[in-house]
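Worksheet: the structure to be examined is printed underneath.
The complex appears here minus one protein chain, its other protein chains still in place.
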Amino acid sequence: MNNPQLNKNGELQHLLTTEGLPAPILRAILDRAASFVSTAEGNEIKKVPLLHGKAVFNIFFENSTRTRTTFEIAAKRLSADVVNLNIGSSSTSKGETLLDTVDNLCAMHADMFVVRHSQSGAAHLIARHVAPEIHVINAGDGRHAHPTQALLDMFTIRHYKKEFHNLRVAIVGDILHSRVARSQIHALSTLGVPEIRVIAPKTLLPTLVEHLGVQVYHDMEEGLRDVDVVMMLRLQNERMQGGLLPSAQEYFKYYGLTQDKLALAKPDAIVMHPGPMNRGVEIDSSVADGSHSVILPQVTFGIAVRMAVMSMLAGAK
Amino acid sequence: MNNPQLNKNGELQHLLTTEGLPAPILRAILDRAASFVSTAEGNEIKKVPLLHGKAVFNIFFENSTRTRTTFEIAAKRLSADVVNLNIGSSSTSKGETLLDTVDNLCAMHADMFVVRHSQSGAAHLIARHVAPEIHVINAGDGRHAHPTQALLDMFTIRHYKKEFHNLRVAIVGDILHSRVARSQIHALSTLGVPEIRVIAPKTLLPTLVEHLGVQVYHDMEEGLRDVDVVMMLRLQNERMQGGLLPSAQEYFKYYGLTQDKLALAKPDAIVMHPGPMNRGVEIDSSVADGSHSVILPQVTFGIAVRMAVMSMLAGAK
Partner (left out) sequence: MNNPQLNKNGELQHLLTTEGLPAPILRAILDRAASFVSTAEGNEIKKVPLLHGKAVFNIFFENSTRTRTTFEIAAKRLSADVVNLNIGSSSTSKGETLLDTVDNLCAMHADMFVVRHSQSGAAHLIARHVAPEIHVINAGDGRHAHPTQALLDMFTIRHYKKEFHNLRVAIVGDILHSRVARSQIHALSTLGVPEIRVIAPKTLLPTLVEHLGVQVYHDMEEGLRDVDVVMMLRLQNERMQGGLLPSAQEYFKYYGLTQDKLALAKPDAIVMHPGPMNRGVEIDSSVADGSHSVILPQVTFGIAVRMAVMSMLAGAK
């Protein structure tokens, strides 16, 4: 079995990437998440004892209060004990290797690691290293993957659109540097979305992006035409300084989502964003706060999806 | 109804300031706090399940380990799940607006925000913005208000003096920059204290302070004469550098509370301080540790008062 995320029975052992994640498992995660979003309004999430007595370690080698908080909340809703480790200030700065740090935490009886790291592949490295009763969730590694973000995006799309097989989806923005975009494209493909478009300037597209099975647009107005779902990406400020872009104003003019551009999409199109938003850079405030926006439901669904993943992993033993 | 702290039934919806807080609500908070201070010694506080399953977010835009800890302890005694967010290191530094950050936390199903911010009005802004099932506690905003500090001070005064209507109270120190002093004056007035004095050098008094219904003294020996309660304020070190004061030694000479000056107050006067103390600057050690000092009971009562406020808000739905 060469899929490092699955155990020998084909069950989810770690969540590292949406690439190669089988459709039945992907759908099982979404179904279980739906069970945590229980009330009629679709926004009440109750505390359950599924991870009582389990220790979840949030090990963040890269600071991200928002992402860490969503995992912390999800774990506490599952009644786990949560320990937050900002490893930047910890033993690695004392010359300890990453795997020695991990071994030590395992010896403290961690049941699950939620890992954020600036290096692509860090979560995989840890997953390959730990004992079979320990589970790893990738909370973002370099430019590689951010699978729980992609899963909550899939949950959101299914919530509003019901099916995937008839959708036209556009991903807009800095595809090149985005682990979110990669994870989204893999998940959308697996779930059977027939048309995935990426819209970006050439400087923000990976070479050979077409090999991922997407259609490339450099003109946003063309790219948005008749889409069901618009998935915006965050523009990192450092891109502006790196010479890849002329200015935030220029970027907004060509690739910022405005009411006018959105009008080219289907009348019932939904607008998504992984946050945090740069209002006036990649998205206009009137769109972010408008009737097509499902940006805040994404956050709510993110808690449910993370609860689903955590409870599937901790129950897989 | 233009009091943003009360819902349309006149119940406490948020705790933002003691200004305009009706006396019955103020007394209800003190009564409920008393129920958490249960034993004969008056210092045992038991864990209760009143906020079980609720998520309390401590969002501190301004660092204050001590204040954050008191709210964290209070919330945990109520069995809430507590998430601490140091927003200085979070998304706001990534260009996200304050209200976007708040919206995101709401979408994660926060039930209560405890907010500390350097800008006056931040907690009000958040309270006006959030949905009705979410509650906001102001843990200090700029120079404006620090209502839980004032409430624990009222609890302390009532504990030792039983009644408010016959008291002479002096507030001493840097009134100008003190959100604590503002909140104390409003609460003391509402509870019917007939004589509130402020004692400070002219440079540390707001213009028109008399409009708050207080008597102004520049001479501490005059101001302390026959008072029942002495409420000291912390002198921020930066005031010394700002040219408002000559030196710590001079300040102590004229406005530091010594045994000699305290002897001018009533024989059973109590001495209070919100902490952290600058011993030898605004207060002499012999007074801080002396028989009139109720500074440490203030801290204990602070936990009970914060539990009272949190449980009233979360039960008000």
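Per-chain residue numbering starts at 1, and chain names A and B are given in the order in which the chains are listed.
The working rule: a residue touches a chain if its C-beta (ideal position, glycine included) is under 8 Å from a C-beta of that chain, and two chains touch if they have at least 3 such contacts.
Everything quoted here is computed from the prediction, not taken from an experiment.
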Item to check | Contacting the left-out chain in the complete assembly, out of B:L50, B:I73, B:V216 or B:L244 | outcome: B:I73
Checklist entry - Which residue from A:L12, A:I87, A:I137 or A:V180 sits in contact with the chain not drawn here? => result A:I87
Checklist entry - Where does chain A touch the missing chain, residue by residue? => result 52-53, 55, 81, 83, 85-87, 89-91, 94-97, 100-101, 103-109
Checklist entry - What is the set of chain B residues that contact the non-displayed chain in the whole complex? => result 43-47, 63, 65-66, 69-70, 72-73, 76-77, 237, 275-279, 281, 296-300, 302-303
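Definition applied: only the chains that are shown with their structure count from here on.
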Checklist entry - Degrees of rotation, nearest 5, to put the Cα trace of chain A on chain B? => result 120
Item to check | For chain A paired with chain B, centre-to-centre distance based on mean C-alpha positions, whole Å | outcome: 41
